[in-house]
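Got a structure for you, questions after.
One protein chain is absent from this view; the other protein chains keep their places.
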Amino acid sequence: MSSNRELTMSSYVGIGVGLMLIVCVEVIFTYQHMAPHTLLFALLCLACLEAYVGVMYLMHVKYERPILFWTIFPATLFVLGFLCYLFPDAFRMLNMRLMK
Amino acid sequence: MAETQVHAAHHAPSQGFIRKYVFSVDHKIIGIQYLTLSMVSAFIGMALSWAMRIHLAYPDFRIPILGWLSPNGAPNGLMTPEYYLSLMTMHGTIMAFFVLTAAPFAGFGNFVLPIQVGAADMAFPRLNMSSFWVTFVGFLLAAATFFIPDGPPLSGWTAYAPLSAVGSVAGPGQGLGQTLWVLSIAMFCVASLMGALNFIVTTLDMRTKGLTLSRLPLSTWAWFIDAWVSLLAFAVLLPCGLLLALDRLGGTSFFIPGGLVFNDQLQPHSGGSPLLFQHLFWFFGHPEVYIIILPAFGIVSHIFPTFIRKPLVGGWKVITFAEIAVGTLSFVVWGHHMFVSGMSPFMAMVFSVPTLFITIPSVIAVLVWVFSLYGANIRFDTPMLYSLGFVSLFITGGIGGFFLAQPSTDSYLHATSFVVGHFHFTMGLSAIFATFAGFYYWYPKIFGRTMNEKLGKLHFWLSFVGVYCVFITLHLTGFAGSVRRYSAFVDDFMIPLMPAQRFMTISALLLGAAQFIFLFNAIWSRFKGPKSSDNPWGATTLEWATTSPPPFDNFGGRQLTVYHGPMEYDDEASVMQTSPEASIAGT
Amino acid sequence: MSQIELMVAGGHEVIMEASPYGIEKKKLGMWIFIVSDACTFGAFLFAYGYMRIGTVAWGTPFGFSSILNGMIMTAVLLSSSLTMLAAVRAAQADDGAAVKKWLGATMLLGAIFAALHLREWFNLISEGWRLFANPTGGPAQFGATFFSVTGLHLTHVITGVIALGFVARGYKQGRYDQSHVETAGLYWHFVDLVWMFVFPLMYLMNAH
Partner (left out) sequence: MAGKVFAVVVVLVTLVTAYCVVTHVWWMPVDISVHGPKIDHQIEETILVAGLLFIAGQIVLASFVFRYGGATGKPKQIPGGAKPLVIFAFVLVGTEVLALSFIGSKAWGAVYFEAPDPSSLRIDVQAGQFAYYFRYSGPDGKFGPLHPELINEGNQNYFGLDPDHDPDAKDDIVTAEIGIPVNKPILLTLHSKDVGHSFYVRELRVQQDFVPGLSIPVHFTAIQTGRYEIVCTQLCGLGHYNMKAYLSVLSQSDFDDWLKKQAAMQ
């Protein structure tokens, strides 16, 4: 079956440290007094980067056949992307609420 | 190596009744279990619809058995309005989940798919067994609501919050009944997810030599696409159900806003949104109707070539890509259930456009079926009659979609019986007709005996005409503004529609009675039907390349190789997929 | 020869179509599960986002000590991913002792994560936070979303620890092979990656 020859254990440790550094960057961002939506955007971008690195390297998708990548990413992103359709109503909930 | 040995250990035929027929890992037994469960459910659901229809047209008619079942809900057999709503809720729940989702997908899929791909079993037989038994527990939970003091929930199969979320203050049945309902649905989600996972892996990884994706039988294609839709849709219903359960049991307020007052009592909730529930529910709910109808597409596309004795026009590609398009688009249209729900009116337009555009792949599928009949040698065995009936019903049902896909027209027709007629045609009866087609078609394979043709045809004609009588009338009364989910017609407006109501009730009673012909036929043929040959229809796919019924490992130790696509028909002649002979239809 | 004997004798691809993915079917099954579970988590987080947008004056209850705790938890979970990778490599090298050691380490780190997480929970509960209550008098939605989202994640972690225990035992007894370890590893990394979303969204967005 698949082999891990492409990456050594020390490069995995490097990836792990890198991910932890991204988390530290996230924490630093948190205390920069940004506007909430800017912070949210920054955090989400970093989290997506982490997820991408994790899926591609820790979970080894980079070294599997491309079809695996093209199966899992489109399916998941499709669902999560279209779930965004519910946010306009969240703003409605904010702006049209009965009880202030 | 260890893997294959473990695999082999699974596949020694189990001894003993319990392991062989009850907690069996054999996909064929599991398929039969699913089919049996959905048949029982279907008759329960049908009995509920009878009770409702009788109540609608003849509110004073006493149904003694209901009085026995629920002395409060139907004192002396006279149905109360709240009990009507309970029956309606359970009719929807049982039919949508335990019949329409279970039978064409899990039932036939389990029995047929592994054989069609030439495998000895599903990819994960024990997971498969668990998914049936989890479904069964879900069914028991739903059925249990009939026997608790307050009766079943009355919030409809959509269980809109906050009616479903605040508990028994909202009415009888909203207490324990609704809790059991939520748990039942959560169970069903888990079972469906396990089933979908199994179907996907089996289709991808268990195909026998030569069975490339382009040679897959069309039913397998449909189950495969359907499994993907299930996998993603039920993954969202599960959190929806869990959050609803938390609102009910954990005191949270995801779906319950502040300031609600029941019986002059302010409720201890704040900050939730009923629209969030509707979004999460319909994110599942709309794909759900395609989860129901896609296997029907597949079954009909699979049956057609056998009985028209030639391939479908466009081969496997056109119909399969239409199914993929339908499955994909089904995720982006859910808002059309919410045009008048208080959703952002801008989003109504965003949802309306793909809803209209999903017509295109559906029309392509219909055109494929209809124009395949051109130049064909059609044989009218019962499975084919049901498949033709399916096409006719699906066209009729699809037409209603044009009205409900547009927010402007929907704002008049929403929540009228037009909607009820529409979805009964498109997903309810269409899928049931395809299920019947599959049942008559695969019955010889499942039980080794043939069903009675005369009774089968009688069943078809009564059902076909009955369906049109009931559900076209529902469309028409919907135009007149007859509101759905009403248990008695106290409105001035609805009184003139009473003749239509009576007509529908009588048609529905006859339609239901016709189903007993089917029940009798199915049971009688099981024991007394003429023995069937291995391939009674002259079909070409792998399930017909083995004995009827198939042995434990499906092919008696033979390992098949596939040389052709599934539609090698030319009049009387046909070439099995496993036969190395030259192709006669060029597929 | 029966299909099974053939499989034993000749392997998968002599008698069957090759999997388009070229991976073990249980690994493929795990991937499919991950897709579905990611959608489940996603829907939870979308519900949280919806609540968050729609609520006036949400409130941000976490002080730096909680964030620090969260960072330690993240570090623990990330390290457990690394030990899991080590276990997979050991299994591929057929080194039974090392598999046992690294799976044990992964389980231990998972348990530490769960313990730290529960400590956080009990801190919040002792401050008066509940699924339905906010001790600061603001909206109760923080407790509801925090406990449900992290509760779902914690359930996954605990399930994972137990599952790893079964895999370790099965491997030791020779019933399981490296593919089982790899499959369990996929699950474990997935749980780790979900945390990469839960931590910023549930902790950092709620830091004051």
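By letter and in written order, the chains are A, B and C; residue numbering begins at 1 in each of them.
Simple rule for what comes next: a contact is a pair of C-beta atoms (placed from the backbone, for glycine too) under 8 Å apart; a residue touches a chain by one contact, two chains touch by 3 or more.
Quantities reported herein were computed from a predicted structural model and do not represent experimental measurements.
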item	value
Which displayed chains the hidden chain touches across the whole complex	A, B
Options B:395, B:455 or B:506, residue touching the unrepresented chain	B:395
Full-complex contact with the absent chain, from B:24, B:93, B:328 or B:477	B:477
Interface with the undisplayed chain - residues on chain A	92-93, 96-99
Positions on chain B where the hidden chain makes contact	80-82, 84-85, 154-156, 160, 162-163, 166, 170-172, 174, 256-262, 264, 266, 272-275, 308-311, 313-315, 318, 340-342, 345, 348-349, 352-353, 356-357, 359-361, 363-364, 366-368, 370-371, 373-380, 385, 388, 391-392, 395-396, 399, 402-403, 405-409, 411-412, 414-416, 457, 461, 464-465, 468, 472, 476-477, 479-481, 483-493, 497, 500, 569-571
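Definition applied: only the chains that are shown with their structure count from here on.
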item	value
Pair joined by more contacting C-beta pairs (A-B or B-C)	B-C
Centre distance in Å when chain B and chain C are each reduced to the mean of their C-alpha atoms	33
Junction residues of chain A, two or more chains touched	75, 79, 83, 86, 89-90, 93, 97
Touching two or more other chains - residue numbers and ranges from chain C	20-21, 24, 35, 39, 43, 50-51, 54-55, 179
Chain B-facing residues of chain A, complex	75, 78-79, 82-83, 85-86, 88-90, 92-93, 97-99
Chain B residues touching chain A - in the complex, by the definition given at the top	228, 232, 235-236, 257-259, 273, 275-276, 279-280, 283, 328, 331-332, 335, 342-344, 346-347, 350-351
Complex contacts: residues of chain A adjacent to chain C	1-4, 9, 12-13, 16, 19-20, 23-24, 26-27, 29-31, 36, 39-40, 43-44, 46-47, 50-51, 54-55, 58-59, 64-65, 67-68, 71-72, 75-76, 79-80, 83-84, 86-87, 89-91, 93-94, 97, 100
